[in-house]
Structures are given as C-alpha cells and as structure tokens.
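I have a structure here, written as structure tokens, and I will follow up with some questions on it.
Excluded from the complex is one protein chain; the other protein chains are retained at their positions.
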Amino acid sequence: MSPVAQVRAAELIATRRAGAYHHVTFVAPGIAESARPGQFVAVAVGGPTSANLLRRAFSIHKVTPSGTYGGTVDLVISAKGAGTQWLTALRAHDTTDIVGPLGRPFPLPAEAAPCVLVGGGYGSAPLFWLAAALKERGCQAHLVLGAATESRLFGVVDARRAGDSVHVTTDDGTAGTKGTVAAVLPAVFRETGAVVAYACGPMGMLRSVTEISAAHGAVAQVAVEEAMACGVGVCMTCVIPVTGNDGLTRMVRSCAEGPVFRGDRIRWDAFDGGRCTVPEDAVGAQAMRSH
Amino acid sequence: MSPVAQVRAAELIATRRAGAYHHVTFVAPGIAESARPGQFVAVAVGGPTSANLLRRAFSIHKVTPSGTYGGTVDLVISAKGAGTQWLTALRAHDTTDIVGPLGRPFPLPAEAAPCVLVGGGYGSAPLFWLAAALKERGCQAHLVLGAATESRLFGVVDARRAGDSVHVTTDDGTAGTKGTVAAVLPAVFRETGAVVAYACGPMGMLRSVTEISAAHGAVAQVAVEEAMACGVGVCMTCVIPVTGNDGLTRMVRSCAEGPVFRGDRIRWDAFDGGRCTVPEDAVGAQAMRSH
Amino acid sequence: MALDLSTSLGPVTLPNPVMTASGCAANGKELARFFDVDRLGAFVTKTVMAQPRSGRGTPRMAETPSGMLNSIGLQGPGIAAFCAGDLPMLKDLGARVLVSIAGGTSTEFADVAAHLRESAAFDCVVGVEVNISCPNVANRGQVFACDPLSSAKVVALVREQLPRDTPVIAKLSPDVTDIVSIAQSCVKAGATGLTMINTLLGVVIDTETLRPALYAVTGGLSGPAIRPVAVRAVWQVAAAMREGRLPTVPIIGVGGVRTGRDALELVAAGAAAVQVGTATFNDPTAPVRVLEELAALVAGKGFTRFTDVVGVAHDRT
Partner (left out) sequence: MALDLSTSLGPVTLPNPVMTASGCAANGKELARFFDVDRLGAFVTKTVMAQPRSGRGTPRMAETPSGMLNSIGLQGPGIAAFCAGDLPMLKDLGARVLVSIAGGTSTEFADVAAHLRESAAFDCVVGVEVNISCPNVANRGQVFACDPLSSAKVVALVREQLPRDTPVIAKLSPDVTDIVSIAQSCVKAGATGLTMINTLLGVVIDTETLRPALYAVTGGLSGPAIRPVAVRAVWQVAAAMREGRLPTVPIIGVGGVRTGRDALELVAAGAAAVQVGTATFNDPTAPVRVLEELAALVAGKGFTRFTDVVGVAHDRT
C-alpha cells in the first residue's frame, strides 16, 4: 500500500470563506509531498475533549510541498454537522491531527488526450490540481462545474485559469446554465472529443457522468463519497459494489480501493435513496442469506 | 431557593497566569449582580462537540457587577483534568455556558468581630472578596494562606491589601512558614482573638481549621469541595454527612445546602482517603442495610 | 399550521411529550428556578421507597465519555415525607406528576403505592412509574427488572393499590438478554405503559489509586453515550407490539436525550413521550429546551400532530 503520514498537530495557517464553503490551509509535511489529485485526508475533529471520535474525509484541494511553513495541504470544507462546523470555526494556529494522503488518485491517461473534469459543489475542489497534472502531460482539461445555486459552486475563477474551457451550471439558474451538469455535458463531449471524464460530487451526478461518458465512448473515473469510519482501510464501513476485471461484483472499500473508481464498474443499480443494497450476485451475498 | 442565572454564551475577556493557576474573567451579567462571597459557578466545558457532559464548579473569586462589558465574574482555575485544561486554554472572545451564583455564601457575623480567613491553594480565591465584605461590617479579617509550594499559593499580594494581617505557609517552606496552616493558626487565634474562622481548601485543612477553631472557642465556616455532577441540587452526588440543629446527621447536598457549612456540624469521622462512608446513625442509613 | 403536541399515557392525556427523568430533577423546586415546571408534559420524581434512605457513601459519581456513572442508592425522604412535603409542593407548582416508586420487596412496592393513593395531593399525580430496576432483597439483590416473574409480581401488586384510571408504568432495565420478554410480562401483569431505559450497569476504576472510582463499586451509566441502547430498546419493544407479540401500550423513551433531535430518535423508534435525565446536569433548562426543539423539528417536517411521528421509522425501513 502507498505511504501515508500522520501529522498529529497540523497547524491551520489560513482559513477563508469561499462562497458557501471554507477554504483552509494546514501545515502537513509528509502529506503534501506524496499526495496526488483525487486522494484525500482524514481529519480528527473536536480536539482533546471531543465526543466525535471519527475522522472526517476531505479531498485534497491542493498541496504546496514546501514553502515558508513546510508542506501545506488545502481543503475546501462545507460546514454541515458537528465535525465540519468545528473545523470551519478553527482559527490560525489551532491544530488538529491529519492522516494522508489516502486512497487512490485519479489515474492519468498514458497519452495526451482531451479530458472533461466534472465537479459538483465542493466536488470541484480536487479538479484544478488534476487539470494542472493533465496539462503537464499534454492533455486538455475541460471543466464543468455544477451546484444547486451560485454560492455552492467552488472555484469558478480558478477554473477559468485552470481549464481549457469552463462550463457552469446551477439548478436554480443563479449562475451559468440552469440545470444539472447533464444539461451541458453531451455538448462538451461533442465539442472537445473527450475520451476520459473525471468526476467528483454527489452519487447521482457521478452516475449521470458515467452514463453520458459511455454514450460518448469515454471512460469515466469518478471519486465517490461514502461514509467512512476510519479512512485507512480497517473498518469495512465504506464499501460499495464494484465489478472487477473478472466480472464478479465485490463490496470493496472506497477508502482503500477508491475513492476513484471507473464509473462503469460501479453497480449503480444497487444505490437507492442514500442506501446501497448488496447485489444478489455479489461475491459472498449468498452466505448472508443463511445468517 | 435563591435566584440563579444561566449565561449561555459567557465571553472570556481576560485570562492570565497566576502562579500555578489561571485567573480568568468572564462576562456574566445576572450572576455578577447577585453573587456573594462563598458562592460558586458551574461552567460547561469542551464546547459543542464535548464528551465532558458535566459542568465544573469554581468558587467566585470576585465580581464586577457592571462596567464596560456588563457584569463580570473572575475565577481562579487549576488546570487538572480535561475540563480545566480546556477552560484554561480558552482565548479572549471564546465563550462557554455559566450558571450561578450557586450555593450558600459565607454567613457574615451579625456584629463586628475579629475573623480569620484560611485558604488552601486556590481555596484563597474567594477570601479577598470575603475580607472586603467583612471589613465593610467593621470586622477584622486576618488572612492565612497555605499551599504545598510557593507557586500553588494564590493572591499573596492581594492578601496584603485585603487583610488586617497575613500569614503564609508552604509545606516545603518555599514561602512563609514551613508547614501547614495548622502551624500558624493557633498563634493567629491567640493574637487576634478571632471568634469566627472562614476556610476554603482541601478537606484535611478544613477539618484541622475546625478543630483549631473549636480549641480557641471560635466557630468555623468551611467551604467544602465535593465532586458535583449538576451543581444545582438535582443529582444527589455531592452529599456529605452533616449534623442538623436537631442533632440528627443527614447526607446533605453540598451544592445546595453548602458549600459552606459550620465545620463542627460536618461528620469528619466519616471521611477517609477520598471517600466518605454514611455514618451508621445517619437518617436513612438503616434502610440501606436491607437493600 | 399549529402542531398538536398532546400525547396519551393511556387513561391520561398530557399536553406535551417531554418529561424529566427520575432522579435527574429532584422534586421540583430546584428546577423551578430555571423554568416553570408546569410547562413539561409531566414531572417525574426521584424514586421514593417506604422508608427514608441515606443513599450510599461518596464518591457517588464518575464522569465517563459522553456520560456518567452514578450510585446514589435511592437517597430519599421515604413515602410519608414525600406525600407530606414534596408532592404538595409539586402540586403548588402546577406540575403533572409521574411518581416513581420502588421497594426492596414486592410488598414494599405495594405499600408505597397504597400510601401514595391516600395522599391529599394525589390529584396532581398523572401516573406511577414503577422502578423495577431496583435490587430484589429476596433474589440475592438481583434487580427485579432482570426477571419476568419478579417484574410481573411487582406490577400486579402496585396495580391493585391504585385507581383504575391511574397509569402504571413499568421502568425497564437494559441489562437483560431479552427486554421484550420483560416488557411482555409487565404489560400482562397490568402495566399500562413502559419506560425504557434505566441506566446500564458500569464500573469505573480510578487510575490514580487503582480503586473503583465509586464508593459502591458499580453504578449506573447514563447520558448521550447510551442513547443508541435506549433507541434500540424502544425499537425492539415497539416492533414486538406492532407484530402483536404484546399489547400496544405507550412507551416512554429515556436515555441520552440532550437535544430535540435526540428526542425525535426515540419518538420515531416508538416512544409516545420522552424523558430528559443526565442532560439536565449539563443544562438545567434541558427538559424545556428539548421540548421546544422537538416541537420545532416535528412542525418543520410538516406534521400537525405529534402522535403521527410516534414509531414512524418502523414504516420506513
């Protein structure tokens, strides 16, 4: 397995609002150096008296492997529940424990190829860094950013710099095209001839990107967001049904085998209303029936 | 029962080291106005994600009923476990929830009389305020401050201002007389003719003050420190055996009926090594034997 | 649209479903400094037994992660003093009182109930909570609630002593292999409702002294830490009622409720009312705050009657 670091007292050196989100920077040497786009970190929340035992997972927005402070890691956080509220209330010089980089990064094409990068809400956070990596390899990076409303878009300004083209959609039409990313994606595929799609965002969006990619003969690489208890592969809470090269479906850990999967390998049929059923044909599903 | 306020977001406006302790000031209108020396506050710890559910009790060091910020309350905190560590790490503008004033204050003599005020460690925190109240009534206030070592004395400088006389003792002799307060108390009683002793500090000290007071014909009013779960009289965890006017011993709540008790009413014989046994003759002790 | 918060304890209807928990609110005047106790659906009193009790030695408590351990030992004035002092005082405060009673023998339970019935202030009593999580002298100190037969006997004897229209609510212990079977025997014996759960048996060791932290060695674990166990107990018994394995009676949920959201968990799992215990030590206004938060949450989800939310999660699995 790939190397991973634990920074027990990662210092927050910057925190600022970015629309509905908080963009935070932690000093995290050891993580910054080896991370690649698509990987994530697992962050402890609540400090020494915390009742929230589980780490929170965040995609790495960007890394600065060295600099004034040593390596830093940037995250984009949506304040939702107890843990993210605590994190977004941290002030400069506060510290927390960060483990990373975790999971498998977005696989980069072996050869230069046009790519489309789709981000939903804070799901766009890792895409600008990915776009840079793609462009280094001579790939085109066409960005599509979608969100419910303008304030929940992240990085539209960065996108203009990072992308070969940028499309924006909002469900309520407050910015860009009104609708979901599905409203613009077919046209983007047609115009760019993209052969790979990268996506990060809610499950429904990932499924739709996978389907539209397939319809345009492209491969979708999607980063899923499953509830994780450990983030490091030891608890088996974060599984999703994925079909392997052997054609068999297994419940695999999205923290260790993912979070990036080939979209066409994910058993989307198993997901419904925030739950995922084990497909009947999955390896070991039979044994669950007796007990 | 006496009025009590809950300040849900009491703001910390000052925190500074004082020897081994932290001296903190909170804005707590409603508490500051009605508090009297000997009363305490119950402070929530750990913030919204806290695993530490129980409030921590602290004697009120002083109050400023009004001022730039509205009423403020000062506490002197020894960082010991999770809660006091959290409290002493707070910075200006941080807030927590404070309930008070709680408990019964030190009863003041009806007439002017010489008094001796004995504080052990941070137990001296409420005494300067008490001394001022006594002096307002024309009483003399002779202070005796004891601690294990110099850094664990609190308020020696204030004492010189507040007290008609001041004696200091340390177990290791790093300041004042070497020994416990018992080493100087008999002389203080003899020299001052004190008829009332007030004491706040560890149980062993309170017992010894009670005994020495009795030997000099004085009444001891002692503020006990029992582990409290609620501080407001509803949980029954903070009880100690106290003999009433009727001569019967009852297990009474030190948060509601105390923390100040007449020393000669406390059943010191029941305490041993941090535990307290219910005296066999206590009201209701009989019923405990069958089940 | 206005939310109808009323809920039924069988023979009695309460204006709202939030109560104090026995032993976590004393007997009224302490909390009356923080809020009007008549705002609560009911006020549950500290368990009272026949005789005055001193309770146990100290330490009686230890803080634990998101909870606490206590061993008060049912300190109290005894039923006579309770009827003469505490109950009339609660009546004066306008409280609807759910009186918690216990005994070391089933006869003691009955005696306490009989004394209570004769109290001049009995008209403020909206029910009797039978705390069977109390050591049974006859059974080597094992608590009544651990055994279906002992539980049934206590409930039946208490039932006999009380008017027909007084709810008799058995309070169950989670420390059993099969809580549904205990619930079944209590209801069969005449319990018109069930309160779940009492504390879990626990031990804390003081790692400084390497001695048990509590004088009494063992104590009861309470607080948010145990909430999933309380929700599970309510869930299991409510499910058994829906399956017809025992008659449907109102369930009062208790265990780890600190917010309206926590209360809603118990309600959705099947509780017709909710008690707030340890959280009161964290926030003396917790019972009324939970009531307000619960009402806002339920209304926010578009319900117009609180009772429509009771057990709703069973229909959504």
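The chains carry the letters A, B and C, assigned in the order they are written, with residues numbered from 1 in each.
Throughout what follows, a contact is a pair of C-beta atoms (placed from the backbone, for glycine too) under 8 Å apart; a residue touches a chain by one contact, two chains touch by 3 or more.
In this text, all values refer to a predicted model and were calculated from it rather than measured experimentally.
Across the whole complex, the hidden chain's contacts among the shown chains comprise A, B, C. Of the candidate positions C:Leu5, C:Ile132, C:Ala156 or C:Val176, contact with the hidden chain is made by C:Val176.
When the omitted chain is restored, the residue from A:Ala79, A:Ala148, A:Ala214 or A:Ala229 that touches it is A:Ala229. Within the full complex, the residue among C:Ala114, C:Val137 or C:Leu201 touching the omitted chain is C:Leu201.
Within the full complex, the residue among C:Ile226, C:Val249 or C:Ala272 touching the omitted chain is C:Ile226. Where chain A meets the missing chain, the touching residues are 1, 3-4, 6, 44, 51-55, 97, 99, 226-227, 229-240, 250-251, 256, 270, 273-278, 282-288, 290-291.
Residues touching the missing chain, restricted to chain B, are 51 (touch as defined at the top).
Take chain C: the residues that touch the chain left off the picture are 62, 64-67, 69, 146, 175-178, 200-205, 207, 209-212, 217-219, 221, 223-229, 231-232, 235, 256, 261, 264-265, 268-269, 297, 301, 309, 312-313, 316-317.
One rule holds for everything that comes next: only the chains that are shown with their structure count from here on.
In terms of which chains touch, the assembly is arranged so that all chains touch all other chains. Top contact pair of chains, counted by C-beta pairs, is B-C. For the pair chain A and chain B, the distance between mean C-alpha positions equals 54 Å. For chain A, the set of residues touching two or more other chains reads 51.
The residues of chain C that reach two or more other chains are 65-66, 224, listed in rising order.
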